[in-house]
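Have a look at the structure that comes next, please.
Missing here: one protein chain of the complex. Every other protein chain is in place.
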Amino acid sequence: MSDLIRLTAADLAQKLAAKEVSAVEVTTAHLARIDQVDTAVHAFLHVDREGALASAKAIDERRVNGEALPVLAGVPLGLKDIVATKGVPTTCGSKILEGWKPPYDATVTTKLREAGIIILGKTNMDEFAMGSSTEHSAYGTTHNPWDLSRIPGGSGGGSSACIAAFEAPLAIGTDTGGSIRQPAAVTGTVGVKPTYGGVSRYGIVALASSLDQVGPCGRNVLDTALLHSVIAGYDPMDSTSINSPVPDVVAAAKLGDIKGMTIGVVKEISGEGFQTGVKQRFEEAVALLESLGANVVEVSCPNFPYALAAYYLILPSECSSNLAKFDGMRFGLRAGDDGNHSVEQVMSLTRAAGFGAEVTRRIILGTYALSAGYYDAYYGQAQKVRTLIAQDFAKAFAQVDVLISPTAPTTAFKIGEKLDDPLAMYLNDVATIPLNLAGLPGMSLPIGLAPEDGLPVGLQIMAPAMADDRLYNVGAALERALLSQWGAPLLSNAPELAGA
Amino acid sequence: MAEKVMAFDEAITKFDPVIGLEVHVELGTKTKMFCGCSTEFGAAPNTHVCPVCLGLPGALPALNEIGVESAIRIGLALNCQIATWCRFARKNYFYPDMPKNFQTSQYDEPICFEGFLDVEVDTDEGRRTFRIDIERAHMEEDTGKNSHMGGATGRIHGADYSLVDYNRAGIPLIEIVTKPIEGVGKYAPEVAKAYVAALRDILRNLGVSDVKMEQGSLRCDVNLSLRDTPESELGTRSETKNVNSLRSVERSVRYEITRQAARLTDGQRVVQETRHWHEDTGVTTSGRSKSDAEDYRYFPEPDLLPIAPDTAWVEKLRSELPENPAIRRSRLAAEWDISDFDMQTLVNSDALDLVEASIAAGVDSAAARKWWTGELARLANEQEVELSALAITHQHLVDIEQLISTGALNDKLARQAIEGVLAGEGSIAEVVAKRSLAVVSDDGPLLAAIDEALAADPSIAEKIQSGKLAAAGAVVGAVMKATRGQADAARVRELLFERLGVSE
Partner (left out) sequence: MSAISRDDVSHLAKLARIEIPETELDHYAAQLGAILDAVDQIASAPTDGVPAMSHPVPMTNVFRADVPAESLSAPEALSGAPAVEDDRFRVPRILDEE
């Protein structure tokens, strides 16, 4: 039974299709694993035991009836709590949405259900996706399965941790500045941010509308590709959705051939100032890519140093507007409605009671950046820097097929270490942010453990718009080569998680 | 406490008024601006809502194509330039009828701009045309509806709490803003009213909205400021809301002139504020102070892509525009050779389209006008229906006029025929047959009736023979009565005079 949790999504899918194992068995095994380890890991905010088992049962019945089912039918998954699930609590890691059950499903949720994927529950996250450590969750932080005293990354730490802890083989995250990729890097898992517009945002609680994307998380490149192909695609409910065929990421993940490819290392985010072990593993990976037949060159993206500043002006601005709807009038928390307070006061008291410090900070910052007299210097300027970043990428991709960098400057830091210094926290995103500004796709995959602390290091692959398949091709090639070096997946080195 | 006012005539000699009009049109699209919820009026509360127009977390807007098309058509009808590229913007402020606490609107990139509308107003020097410059027309969405509970008047002041219905939230609005309207002097109230009336006409004609001010599908905010002379700088303006009829537009402009004039003459400054118009008392009262205006923190709406109407689309819409109503009226007045006043009568009785159609069907122009503004208008009023809803077709009128022209029917009989048609007795021919409606063409019975009437009152014959021809009326009336209206009044008169040896 416990072996089921160690299987990849692809292998589980095969066994399910061959009727060697039932969806109920698979779900039960994973629920048992959650019971065993989640008190320590705290990847889940809500486990939908009943719903998961009912879905699994229905899948089994359909298979027994001889129905041909989608590839991943019966495979379990953790869903970041920012994705609307009808009738199932969706909190975004915030008190202001405690207990809120949306009256509708996100498009992604609908696609997962139609694919027969079993949603085990909603995973933990930094409140409203603002953070790089999941410490800003109003419901307590998630712990990195590699070392429970360390952060799992953020904002989607719950999703990555749940996979790293073998609570599910698949997870869904969202990525606005690195919230899928950075947690993937520090938990030794794979995470992809698709091209902006590649996956529907309908039903994803918005943080920064022009930066947010939903993406797949898995323990390996192929699993991630399988999930990617389920969730991607045009959605008329999302006006920013791209009406083009989804790139064939699964085929690319099975190919893994980079002979003759040109790969660019971005000079400005190539490891200068990064943790030594991170830099080292990255350089080793570069050498490995060359040995696989790729031509690795250095490229410069001279405006990347402005990316962090642009991001931390655009994001708070957009989020200050996106989060205005949380006012205690139509849904969620309402505080201070004692008959003596006006509606303005109740709104203010509700938001003070419901929002944490980081969210408050960013809303105030965004309100400032958009206010009369400051718009041009802050938000307006940042939007121009976006164009510069996009131009840098365009020039680079005229020379190379993909770009690479270390995903994050450090491995997983200790819980509490950067909590008091917002700026230090923001620096975690320095390598991941440029992609969000330009709307391009990126992947993080594990490339080893840092020698100094034995913690996972991730490499980031970046590709042009709608060339998501290139990520999977390069990722698969690198993963295969590393696997043959290691002899076993990196996660098999993760410490055994003690039972509850 | 009533505010001091100055007599209008005095105010207008002391100050030069400048007006600005902001009109919001609720479009008659089937669905809302950003979602597929129905816009039908009168639904039960919160039944025409969805995650998008409720502003639920995660929802995203999807732009109504007809909303954009209507905006462009309105702009073209107002002689505006149409933007080649524009975006929506978020107008951020908190209010319980705003589900997202921002309104998706347009800021510095309106879809239509730099237009004009000519309006005509009666002045001392006759009919004058004023050109109203239009700054912009842009797309936005309506808010939900607040009902204030617990207070005495149902208004906000004194209310304990409010109830919100979001059925209206997200309904498409087009906001049309004039540039400052200058050089109107004492005609400011009339010009303002004429502008809104003309605008309403054009919008109705385009078919983009039912433009019913009383129902809120056309809303007007009146801005007014005074300055010493037309060369002076613009004064501080007030904005007046709750102006729900054309009459209110005129009255509120007039009132604000008198109120502001009194203040300025007293040495007080005009406060920049939003005021509320009260149609019952004829005054404005102070609302929210505009100087405390919210910083709306506009930025381009990231969830909606830019709109770039291509030339081909715009020109196609332009070519399909209906004729400007004012121009049409002028043309028809010339064609039918009628005065402005007569044309206005037609417009006021909602008869213009009907008259035009009757003429097209073959009815004489004067006859068509006579019927639609006369007997048919009376009948519609009696039945309490719209003129266009009356069950009389243009063919009916063609038939009637045909019979009148051959002398088979007179006016009185024609009205009886109409009555019969409305009573469901069939076509004109059928009613005429059933009711034996026919002008008496045989002189015999007419002469008999004339003699009877003369015999009944011998003094009439004397009067007529002595030159008081008007007395003939009584005889004609008596004969008509005796013949149940089937006499030809002109023939009766002829025979009468012959009988008495009098010439007319």
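Per-chain residue numbering starts at 1, and chain names A and B are given in the order in which the chains are listed.
Just so it is clear, a residue touches a chain if its C-beta (ideal position, glycine included) is under 8 Å from a C-beta of that chain, and two chains touch if they have at least 3 such contacts.
Keep in mind it's a predicted model, so treat the numbers as computed, not measured.
Peer 1: Would you indicate which residue among B:H148, B:K370 or B:H394 is in contact with the undisplayed chain?
Peer 2: Of the candidates B:H148, B:K370 or B:H394, B:H148 is in touch with the missing chain.
Peer 1: Pick from B:R73, B:R87, B:R136 or B:R329: which residue touches the chain that isn't shown?
Peer 2: Only one listed residue reaches the unshown chain, and that is B:R87.
Peer 1: Pick out which of A:G215, A:G264, A:G328 or A:P406 touches the chain that's been left out of the picture.
Peer 2: Checking each option in A:G215, A:G264, A:G328 or A:P406, the one touching the absent chain turns out to be A:G328.
Peer 1: So which of B:A159, B:A197 or B:I338 would be touching the chain we can't see?
Peer 2: Residue touching the absent chain, from the options given: B:A159.
Peer 1: What residue numbers in subunit A mark contact with the hidden partner chain?
Peer 2: So the residues of subunit A touching the unseen chain are 100-104, 196-197, 210, 236, 239-240, 242, 303, 306, 308-310, 312-313, 320, 324, 327-334, 337, 339, 341-349, 351-352, 355, 360-361, 363-365, 367-368, 371, 377-378, 380-388, 390, 422-423, 426, 437-439.
Peer 1: In the full complex, which bits of subunit B touch the chain not displayed? Write them out.
Peer 2: 29-31, 35-38, 44-51, 54, 62-68, 85, 87, 94-97, 146-148, 150, 156-157, 159-166, 241, 274, 276, 287-288, 294-295, 297, 300, 302, 304-309
Here is the rule we use: only the chains that are shown with their structure count from here on.
Peer 1: How many Å are there between the centre of subunit A and the centre of subunit B, using C-alpha atoms for each centre?
Peer 2: Distance between chain centres, rounded to whole Å: 57 Å.
Peer 1: Spell out the residues on subunit A that touch subunit B in their complex, using ranges where they run on.
Peer 2: Contacts found on subunit A: 83-84, 90, 92, 97, 100, 102-104, 106, 201-206, 208-210, 236-240, 317-318, 320-321, 324-327, 329-331, 339, 343-344, 347, 367, 370-372, 375, 379.
Peer 1: In the complex of these two chains, what residues of subunit B are touching subunit A?
Peer 2: Those residues of subunit B that touch subunit A are 51, 54-63, 90, 92, 94, 96, 99-102, 160, 162, 164, 295, 297-299, 302-305.
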